[in-house]
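A protein chain is absent from this complex, but the other protein chains hold their places.
Moving on to subunit A:
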């Protein structure tokens, strides 16, 4: 059974470490940041040692007044699978990280 709060706190931690409040949106570095965030989050989740498959997605957007909407829909076993979303922002950018965990039936 997925316990969402325990999934969410490692992610929030990763985000605040990786993307410092003082760092501004930098086109050259964003690719590196999104890759680091998803990879570190995934590593962290796998270390929990639970029998789950994981999908981690991250979107970083520059703050410029544009509208951004995201939605997701899942077809799975609601008793064992779950999701967690963390929204983070600083002065120049918004970051949204989604984690999906699917139980593996052994």
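Brief remarks on what is shown
As a working rule, a contact is a pair of C-beta atoms (placed from the backbone, for glycine too) under 8 Å apart; a residue touches a chain by one contact, two chains touch by 3 or more; residues count from 1.
Here, contacts and distances are computed from a predicted model.
Name of the non-displayed chain as stated in its UniProt record, restricted to "Myotubularin-related protein 9", "AP complex subunit sigma", "histidine kinase" or "Dynein light chain Tctex-type 1": "Dynein light chain Tctex-type 1". Contact residues of subunit A toward the unshown chain are 25, 27, 30-31, 33-35, 37-39, 41-42, 45-46, 53-77, 81, 98, 100, 102, 105.
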